[in-house]
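All protein chains but one are shown in place.
We call the chains A and B, going by the order they appear; numbering starts again at 1 in every chain.
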Amino acid sequence: MNKEVAPQMVCIVGTGDFGSSFGKRLLRSGLAVVFGSRNPKRVSNRLPEGAQVLSVRQAVAACDIVVLAVRQQHQAALEGQLSSVINGKILVDVSNTEKTPVQGSMPNTSQLHMLYPQTSIVKAFNMISAWSLQAGLDDACKKVFVCADDVNAKRKVMELAWIMGLEAVDKGSLANAKELEEYTHQLFPQWRIPMRVTLGLLLVFYIYTIIQDVLFSYFEHGMDRSFRLAISLPNKAIPSVALTLLSLVYLPGTLAAYIQLRRGTKYSTFPPWLHNWLLVRKQLGLAMFGCAGVHVIISLAIPLRVYVYWKWVLSIKQQIDGNWTTTYTSIDFWQRDLYLIFGILGFSILVLLAITSLPSVVNSLSWREFHFVQSKLGWLSLLLCTAHTICYGRLRFLRPESYHWGIPPLYIPALMLPCITISLKLPLLLPFLNRELRMIRQGWTRSRPRAEIEMFHS
Amino acid sequence: MNKEVAPQMVCIVGTGDFGSSFGKRLLRSGLAVVFGSRNPKRVSNRLPEGAQVLSVRQAVAACDIVVLAVRQQHQAALEGQLSSVINGKILVDVSNTEKTPVQGSMPNTSQLHMLYPQTSIVKAFNMISAWSLQAGLDDACKKVFVCADDVNAKRKVMELAWIMGLEAVDKGSLANAKELEEYTHQLFPQWRIPMRVTLGLLLVFYIYTIIQDVLFSYFEHGMDRSFRLAISLPNKAIPSVALTLLSLVYLPGTLAAYIQLRRGTKYSTFPPWLHNWLLVRKQLGLAMFGCAGVHVIISLAIPLRVYVYWKWVLSIKQQIDGNWTTTYTSIDFWQRDLYLIFGILGFSILVLLAITSLPSVVNSLSWREFHFVQSKLGWLSLLLCTAHTICYGRLRFLRPESYHWGIPPLYIPALMLPCITISLKLPLLLPFLNRELRMIRQGWTRSRPRAEIEMFHS
Partner (left out) sequence: MNKEVAPQMVCIVGTGDFGSSFGKRLLRSGLAVVFGSRNPKRVSNRLPEGAQVLSVRQAVAACDIVVLAVRQQHQAALEGQLSSVINGKILVDVSNTEKTPVQGSMPNTSQLHMLYPQTSIVKAFNMISAWSLQAGLDDACKKVFVCADDVNAKRKVMELAWIMGLEAVDKGSLANAKELEEYTHQLFPQWRIPMRVTLGLLLVFYIYTIIQDVLFSYFEHGMDRSFRLAISLPNKAIPSVALTLLSLVYLPGTLAAYIQLRRGTKYSTFPPWLHNWLLVRKQLGLAMFGCAGVHVIISLAIPLRVYVYWKWVLSIKQQIDGNWTTTYTSIDFWQRDLYLIFGILGFSILVLLAITSLPSVVNSLSWREFHFVQSKLGWLSLLLCTAHTICYGRLRFLRPESYHWGIPPLYIPALMLPCITISLKLPLLLPFLNRELRMIRQGWTRSRPRAEIEMFHS
């Protein structure tokens, strides 16, 4: 075989858990590996077969790419062995900040840069676990975020990641290293605010309905309806939260449209609260979908409840004993059926929206298709779910007995935000506003001379 | 640091929305950017920091790759500034056709080729939106379709896309440029026919059942059953559409098998209608799954309907007043339960099929596994759903009172296509036909001498 070119050799400094897994992976991908150890003779039997073990100086000298798989607090101790021999090499820093990151602390890459100023430092692989490197990558995150100031060094490390079967993602210059190092300490950082909003709303609506329903019955009529805490009241609070969250998804875009219309340009930044709100719409939408799904399952399980069965039997017995029949008009049937079908259709569209939020589906849609589904169909589902809630409540809000201690039934506050959102959206559909908004979003600016704007991309 | 190689520099002609977003992205990925502007001194403050701004001639002269981010109608005006200096460079055309494309019109790349015949023109990035370039690519389509006649230029632009964190997809030569330019104007082009078929069937079956049910009751018995329009009748029409669509998914493959068997080869093209039908099977299947899902939710919501409750109460009261009881035999229980379990199992398999249609799941299955799920399990679900419908209808079609104005109940026409499809499939399972079909599909041809066919890939 014409193996005229020897396989590329990578140096790994550190023979711990991560280092040895990393080496095993490199060897599997056909590269040569040399470990740099402080004590090459007394070396762990965990190191993969086929790898060389040398002293740190020898190992580093033999390779162009050096992976530093040593705990942060021990990196300084290596300085004597690395300095000068590391000059001109690519030093890959795989470390994470340990424990919770301290505000203002320096990222590890900066410390390395001060120790070895003649070295191209690349931050990479810090989010890959030793376990997934060993066990195979089928069920693990394959993304390797890479950042570096030296573009060529970065490209070489990204290529290394690809060869290892990982997915390199360019994260720009070393200025982003701190963000990468802290990444592993964060659990769903982009979910923090949406989760708080969702849980807060759940709590508020749940307490609201406890007061309105259970406490009122207990104090005014002496009835113990506490068993309603398990299913009946959650099934009031959860759909109310879902509807409110759904309107919170579409409200910020509507507010942004008014700001753009007023300023006559899209090239001015939104106020921070609106900017951040726009960025969490996807998370709000998914939380909403979770609530809507639980509401659907609970609602479909209603006939399985003993309480419901008991109420039915009671009602039938009363009708037979009293020799009367509850009469329903065709309008009653219509109302109830419309209420159900609005909810079912609204939820079906939400399922569609959720499916098109899956990363692999997003990536198979064109930008225009994604926008159509998430915007047009999203608004349609907001309309349907609002109609579902209105049909549920009907004219009950007019009857005085619906008000307990003066508190209206929960569907009234639940309808507030959706109605506001829809009311704000309607004027934007007026042809002249709609046209101006579309032009602004294509880059047109009201105040600029017409000549210059022509150089934009449609 | 050994930055012996300066980062690659890319020229962007045009300082509009797309150009500046594109430049920002390039800078983030560690490349150098120079903007070519008609008026470099009076330049927008929207341009990203760190980018140079020069005259168009100077900017183009400095780089090998030139991105033309100028509206189509203004490209001609640049000719004087670009000609000669652009020779030998790679010109990236990011433009889209504006408005609806005109039949027979020339793609933009062809016009550029006439203007600059000495330039390697590459069509790319036209499907990426300025917004997603700026806002981050996590939730956007990352696919960049690239086409060019010059393979080396194409490869360089594809590499540029990868460096930017995008996903380059090779779309062949510039002959495909027009298709790419028109792509953004199309909304789910591959869904056009399946959607029409689905909506058409829904309409036909809905009207059919309105006539058979509501109009018949009204005109013959004077009963107003119009409230059935909301849920009862949709829940007849929708499952009928689902069953018909499911058979439309498996019918074309069966027809194709007969054609292949008759011709004795797979190397002859199918008639166009069959070819196109085969290509939309996935879309038909997904539309079917949507209908099946809505049918399931509506069916499970039936006990929540006031009308159903009212009918139950009425029936119980009649039984008590008349002192009789509807008697059910074990066979009645069996029939109803089989009807339910067939439907539930059929739908469960459909859910499995839908999950294995997700792009990321498809990509983790081998070809044989995908075929097993979509073909074997698909036929099984067709059988189960047909059995579900037959159990639903039972022998009702024999009773004269089921025919309103001579029109049979909807389940009869809904069963037509599935029964035809299954009947056509059965003969293909005969061992000798099955064996010949398998050989044909592996490349064997009945008429060719045996010697030559042996050179194929199993």
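As a working rule, a contact is a pair of C-beta atoms (placed from the backbone, for glycine too) under 8 Å apart; a residue touches a chain by one contact, two chains touch by 3 or more.
Keep in mind it's a predicted model, so treat the numbers as computed, not measured.
Note that of A:298, A:407 or A:439, the residue touching the chain absent from this view is A:298. Interface note for the absent chain: among A:219, A:273, A:309 or A:405, the touching residue is A:309.
Among B:62, B:255, B:365 or B:433, only B:365 touches the chain left out of the display. Note on the undisplayed chain: of the listed residues B:340, B:383, B:412 or B:428, the one touching it is B:340.
If you put the missing chain back, the residues of subunit B touching it would be 88, 117-121, 138, 148-152, 154-155, 169-170, 172-173, 267, 282, 296, 299-300, 302-303, 312, 315-316, 319-320, 325-326, 328, 330, 332-334, 336-338, 340-341, 344-345, 347-348, 351-352, 357-370, 372, 442-443, 452-458. Mapped onto subunit A, the interface with the missing chain covers residues 1-3, 5, 7-8, 14-19, 28-31, 38, 46, 69-74, 94-96, 98, 127-130, 132, 139-143, 163-165, 167, 183-188, 224, 226-227, 230-232, 234, 290, 293-294, 297-298, 300-301, 303-307, 309-310, 313-314, 316-317, 320, 358-360, 363-364.
Basically, only the chains that are shown with their structure count from here on.
Once the centre of each chain is set as its mean CA position, subunit A and subunit B turn out to be 25 Å apart.
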